[in-house]
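Of the protein chains in this complex, one is absent; all others appear in place.
Chain lettering (A, B and C) follows the sequence in which the chains are written, and residue indices restart at 1 in each chain.
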Amino acid sequence: MEDRKRDHIDLAFSSRLEAKHADNRFDYEPLFGTHHKTEQEFHFAGKKMRLPLWVSSMTGGTKRAGTINKNLAQACAEFGLGMGLGSCRILLDSPEHFEDFNVRPIMGNEAPLFANIGICQLENMLQDGSSDKLAELVDKLDADGLIIHINPLQEAFQPEGDQLKRPALELLQEYLENTTMKIIVKEVGQGFGYASLKQLLQLPIEAIEFAAMGGTNFSLVELNRSDAVAAEVFNPFIHVGHTAEEMTHMVNKLVDELPLEAIQAKQLIISGGISSVLDGYYLTSISKLPAFYGMGSAFLRHAMGDYSKLRAFVEKIDQSWSLATNFLKVKQA
Amino acid sequence: MEDRKRDHIDLAFSSRLEAKHADNRFDYEPLFGTHHKTEQEFHFAGKKMRLPLWVSSMTGGTKRAGTINKNLAQACAEFGLGMGLGSCRILLDSPEHFEDFNVRPIMGNEAPLFANIGICQLENMLQDGSSDKLAELVDKLDADGLIIHINPLQEAFQPEGDQLKRPALELLQEYLENTTMKIIVKEVGQGFGYASLKQLLQLPIEAIEFAAMGGTNFSLVELNRSDAVAAEVFNPFIHVGHTAEEMTHMVNKLVDELPLEAIQAKQLIISGGISSVLDGYYLTSISKLPAFYGMGSAFLRHAMGDYSKLRAFVEKIDQSWSLATNFLKVKQA
Amino acid sequence: MEDRKRDHIDLAFSSRLEAKHADNRFDYEPLFGTHHKTEQEFHFAGKKMRLPLWVSSMTGGTKRAGTINKNLAQACAEFGLGMGLGSCRILLDSPEHFEDFNVRPIMGNEAPLFANIGICQLENMLQDGSSDKLAELVDKLDADGLIIHINPLQEAFQPEGDQLKRPALELLQEYLENTTMKIIVKEVGQGFGYASLKQLLQLPIEAIEFAAMGGTNFSLVELNRSDAVAAEVFNPFIHVGHTAEEMTHMVNKLVDELPLEAIQAKQLIISGGISSVLDGYYLTSISKLPAFYGMGSAFLRHAMGDYSKLRAFVEKIDQSWSLATNFLKVKQA
Partner (left out) sequence: MEDRKRDHIDLAFSSRLEAKHADNRFDYEPLFGTHHKTEQEFHFAGKKMRLPLWVSSMTGGTKRAGTINKNLAQACAEFGLGMGLGSCRILLDSPEHFEDFNVRPIMGNEAPLFANIGICQLENMLQDGSSDKLAELVDKLDADGLIIHINPLQEAFQPEGDQLKRPALELLQEYLENTTMKIIVKEVGQGFGYASLKQLLQLPIEAIEFAAMGGTNFSLVELNRSDAVAAEVFNPFIHVGHTAEEMTHMVNKLVDELPLEAIQAKQLIISGGISSVLDGYYLTSISKLPAFYGMGSAFLRHAMGDYSKLRAFVEKIDQSWSLATNFLKVKQA
């Protein structure tokens, strides 16, 4: 006890926080809550989650990716999280990578799992009439549906990138008329602007995933692999985009403006630059549509080694959600 | 004289202050005041102070803490300051530490002195019916009352932390109905939000001490002793809170909104990030409730050695208060 | 493929963009465009351009300058850009430098080319009745007209600088009454204020080129060659000026305020600190007058070596314009 007290004196001087670093989104209200764990249940795509938290995986097709996906799936099983796989394009050509993506046996059947494919692959399949392969893929993975990611800048910045010949919106509309699968539409790191969100909200989809600016930006990933001239000239495009908070406000505005019956998208997955439980707590609280929050690289950083490391991380996440709901109150705008 | 003048030329170049560092809370009015010392008297908890300044001690239970508390008590006696002890929990279990906290003989009987205990200890005592021990503690220390500190995040971030089973507000209400002691309620470094302040103002207590964000933050003290994963995941909570200035404005708003007879808390002790006399002069000037200002680590830094060092510090503080009242005028909002 | 995927994991952590660096001038709308190249045509001074992009050359009179000008001219030919030469004053005295400026044979006859002279040279020629030499110069260069640059601060900061004896506006008016040449008026790095723009818009000129603050500032070029006292005392003047965006808004305001028939200037060349295609896309989009965007040092940096380097740069510029028009929507103010 003597030692802990001495620590307190020394730590006191270094344990101050300048007001300019304050998080003004919340009131801190320590008088009304307790330390009891909050028990909640969330429903999505016919499945069930225990935290409103979505794991956005970003990888597949390598041995390291296999380990990562298995760790993430185990955390989903233990803590009741939903999960979206990284791009499964490789499986269409190289089925030998199947095991890297085959997480349903680990994850169990309670929580939702989605496969993932790019808009250019969809265009190619629609063009040559092979889009049934997507349903087969989802079936083989025992997934609950398919994420379609929209990435025209990423493709443009790749020397070998695919070319969109028709607008993404047309392709989505055509595909949705011809499939019964549950679909999530997401961006790849720069989010969607107002006009795009307005259209997406009116599509019969399971969710819009933001993949907003602030998180991993796959157009920037490509530029970081490019030659110097491409990196210089294209770089300004990377700075265009929409943050998760901005997008949440845009969707709220659209919810107010659109006729109720026009909104067919069921919910949001607010991802892209969500760096803490508090970001997720804030944005899901202010959203007028039902919403989960999603994290990608935060999970990835803890998922590359032994499962016990990831487990310790998600356990604190779980506890943080309880503390937030007990002691923090979202400020009215 | 020749040397001093040469100094002036050299110092002139380094004695400039950029406008962006200006303190815009005050008008500087050098035409109206004099250098006469301001003599004032303040009353609190049946005792008397000569400066509106409260010493928030933070320690106890070590030899070093004993020296610190004695120095602080001597300054309270000489300059007429009030004092709150650090957490006295250790005394409930280990009475051999009594002398570290036994400052009344040094402090004399003129100025107010308060003991201090955490909300979780209060809950435990209420639960097992032993809360009389608190009155005994206060009596043994010859204190004028008891500070109860509210620290649910600090407890949550401690691996061995206590668990609040009932909301702090309920515990305070129950205890206040069953004691005649003078009570101060304080936070531990993040302050209270609007809803909490609204309730506290309506409790029959001697004072609300802010312990606002900006000063020593005991939740952060715990995180600085934690493992890396806890430090990472819980860190965002540390950034939630309320500064002393924000809280003063919130209390002013509540004073305007609440019926006059509803306000039972007698006054404020504005502490937490008060780094100078001018902070205290400003906030006590704009407060609509009677208010002292309180400092913790500012005193602590000067109290760890010989009393003469602390004395030199408090003497300048005393002179600063006179200069502020003579030459600085608080700007109207 | 395995390697590329591993790259993706590693790059993911370094490919994030903080929201504070976001470019808020655009909405990113990936649902509506395609990767087809945009084909456009622009007319200026009786000639034709394929991108709304003006090359502001800044040099002449050295061997290095000759190479630079030839590279730039070749890019103008290949990609359909217009070009303004750097100051041609040297040719009036030293015709042996002619070949450094003689780019029409390389550029071909499709795209516009302008010669360039300073206001003080014009004043001297008007004074001694030799201004016909300017038409001869333009003729010899097979240029489509003449740029007159306005640079009183640059002249003042040069120890050997020329002295303006009459206001620049008077000189321009007198010359325009006595010539049939197509004239562009430009600044040299600090732009024009509101009153100057108001007058320029009412002159019968082909274009106003901004040469705004943010790009190469020729007054600062002079100060960087000056003695320490001049650099210190004159430096604050360098900070006065108008950015390309500010000037675009000022012109828009004037377009609204002036009677339609009063505006005789045909269009804008928005230059000065335009560091990317997106700057140009934004400013030409919001301009109420027809507008190109112009870049100087961005071209200069790539034009000092082999043409293939410049070509690779302009090719990405060309592709960027297509991407911008397909996927970025300028936000309404």
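Criterion: contacts are C-beta pairs under 8 Å (C-beta built on N, C-alpha and C of every residue); 3 or more make two chains touch, one makes a residue touch a chain.
Because the structure is a prediction, the values reported are computed rather than measured.
Touch, as defined at the top, links the missing chain to these shown chains in the whole complex: B, C.
Considering the whole complex, the residue from C:Ala22, C:Met58 or C:Val103 that touches the absent chain is C:Met58.
Within the whole complex, the absent chain has one touching residue among C:Gly33, C:Gly84, C:Gly214 or C:Gly280, and that is C:Gly214. The residue from C:His242, C:His302 or C:Lys329 that touches the chain not shown here is C:His242. Considering the whole complex, the residue from C:Asp27, C:Glu155 or C:Glu209 that touches the absent chain is C:Glu155. Within the complete assembly, residues 1-2, 5-9, 11-19, 21-23, 25-36, 275-279, 302, 309, 312-313, 316-317, 319-320, 323-324, 326-329 of subunit B touch the chain that is not shown.
Residues 58-62, 64-65, 68, 90, 94, 150-153, 155-156, 163-169, 172, 187, 189-196, 199-200, 213-218, 220-221, 224-225, 229-230, 233-243, 245, 273, 296-297, 300-301 of subunit C touch the missing chain (whole complex, contact as defined above).
Assume only the chains that are shown with their structure count from here on.
Under the stated contact rule, the graph of chain-to-chain touches is a line, running from one end chain to the other without closing.
Ranked by how far their CA centres sit from the centre of subunit C, the chains are topped by B. Put simply, subunit A has to spin 90° for its C-alpha atoms to lie on subunit B, with the angle rounded to a multiple of 5. Separation between the centroids of subunit B and subunit C, computed from CA atoms only, is 62 Å. A straight line joining the Cα centres of subunit A and subunit C is 44 Å long. Along subunit C, no residue makes contact with two or more other chains.
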